[in-house]
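With one protein chain withheld, the remaining protein chains of the complex are depicted in position.
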Amino acid sequence: MDIEQVETTESEGYHIKIEVFEGPMDLLIFLIRKKKIDITDIPIAAITHEYLIYLGRKEQINLDREAEFLLMAALLISIKSQLLLPRPEPLGDEEDPRRPLVDRLLEYQRMKTASSRLREREEEQLQMWQRSVPPQSEAGDEPGLIEVSLFELAESFFLLLKRRETDHFRSLKGQEVSLEEKMREIIRELEERQFLDFLDYLGRQETLEEALIAFFCLLELIKSRVVIAVQEQLFHTIKVWLRRSRPAPPSHGQPA
Amino acid sequence: MDSQLKDILEALIFISVEPLTLDRIKEVLADTPEEELRRALDELAQEYGRPGRGMRLQSAAGGYLFSTKSECDPWVRRLLQIERKSRLSRAAVETLAVIAYHQPATQAEIQAIRGVDSSYTVHTLLEKKLVKISGRKKAPGSPLLYKTTDRFLTYFGLNDLSELPSVEEVAKMLEEEEQHAEK
Partner (left out) sequence: MDSQLKDILEALIFISVEPLTLDRIKEVLADTPEEELRRALDELAQEYGRPGRGMRLQSAAGGYLFSTKSECDPWVRRLLQIERKSRLSRAAVETLAVIAYHQPATQAEIQAIRGVDSSYTVHTLLEKKLVKISGRKKAPGSPLLYKTTDRFLTYFGLNDLSELPSVEEVAKMLEEEEQHAEK
């Protein structure tokens, strides 16, 4: 019944079929089903034993997820040891150390079933085609208009910063105010005043060019971990602090 | 007059790439009573449901859109020279199911259910616009919350989230699956 868990590895002329468990939950559920175990009453010792065998063999383990498989092994072992503790009276249902794991397994199973339904719907939908481009119309349309998600908004800001950062170091070589001078100036200011307000500091620059240089110096100093930028209140102000232990400021090999 | 209304609706749905919602239609045809609109839409859907049409009027994400009939799939693929439309990865569908049933959900919640780190999968789902960020959870670290989008509904041909099998239905399916497996 674990057809879903079968991944087919195809190589040139022949087929090899191996079951690969994508994550620890997959493997656990496979073992429980294979042994026809009641999920609410898992014999932890036996399951742990089996689980470790699979883990040791590695063939059926998604190796990208090895750490998570190990984490589950640790959890199983800790549950096992809790069950072994001598107790004056038997545990109630609520105190059963297996309980949280059982709840997780049940929920995971439900989600797997739900996802197989989604998969069926996907199959149906994939046979129906929708246009991705609006038809030509005389009423015309502005090109390049998009519906934006919050993620895109954040991403575009991030990419903007990155782009500026790389552009800058290419275009500003040989400027009057050198980057290193500016960096030294920033560090000097930081040593005196403890912290700088990122935007405020940029605003204090004489020219746009200088503001740009200051901006990229700060980015560079942050990147090379000389200073640290902290947002105390999200997006209201960014404060820059000098790190206590810091490497030497980066050098760009231009005359100071 | 009624037939002209149907014409207009057909034209409007035709030029839309995303499902055209009733709200949008009402904005465009502000003078027409909603009831009349609904009636015309129903008629249109019926017409497209008849045999001898290559398209159908789909109702998805609370809107209407045309799509080709599944019977025409082989020829459409030949025309577009596409072997097969690519499916989502297993991890992606699983993560979508978790978000759909637990929304709004944080990365940590998704990870707790799936047992594996899901940040990469969530990111690809964001890029495919199948999920979106819907805010932050009031919890330590204020983690981002994720929700499914209208595109998610359209992708799976759902009108709204209530068309997903309920948790009880899923539990029942699961039981059936297990009984099946025991045989």
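Going by the order they are written in, the chains are A and B; count residues from 1 in each one.
FYI, contacts are C-beta pairs under 8 Å (C-beta built on N, C-alpha and C of every residue); 3 or more make two chains touch, one makes a residue touch a chain.
Keep in mind the model is a prediction, meaning the values are calculated, not measured.
Student: Looking at the whole complex, which of B:Lys6, B:Arg39, B:His102 or B:Lys128 touches the chain that is not displayed?
Tutor: B:Lys6
Student: For a quick check of understanding: of B:Leu22, B:Leu37, B:Cys72 or B:Ala112, which residue touches the chain that isn't displayed?
Tutor: In the full complex, the listed residue that touches the missing chain is B:Cys72.
Student: Out of A:Phe69, A:Tyr108, A:Trp129 or A:Tyr201, point to the residue that touches the absent chain in the complete complex.
Tutor: A:Trp129
Student: Just one of A:Ala46, A:Leu84 or A:Leu161 touches the chain that is missing; which is it?
Tutor: Within the whole complex, the residue contacting the unshown chain is A:Leu161.
Student: Spell out, residue by residue, where the missing chain touches chain B.
Tutor: Its contact residues with the unshown chain are 3-4, 6-12, 14-16, 20, 24, 27-29, 51-55, 66, 68-69, 71-72, 75-76, 78-80, 119-120, 123-124, 126, 132-136, 142, 144.
Student: In the full complex, which bits of chain A touch the chain not displayed? Write them out.
Tutor: 129, 131, 133, 135-142, 144-158, 160-161, 163-164, 167, 199, 202-203, 208, 211-212, 215, 231, 233-235
Methods note: only the chains that are shown with their structure count from here on.
Student: Based only on mean CA positions, could you tell me how far chain A sits from chain B in angstrom?
Tutor: Computed from C-alpha means, the inter-chain centre distance equals 26 Å.
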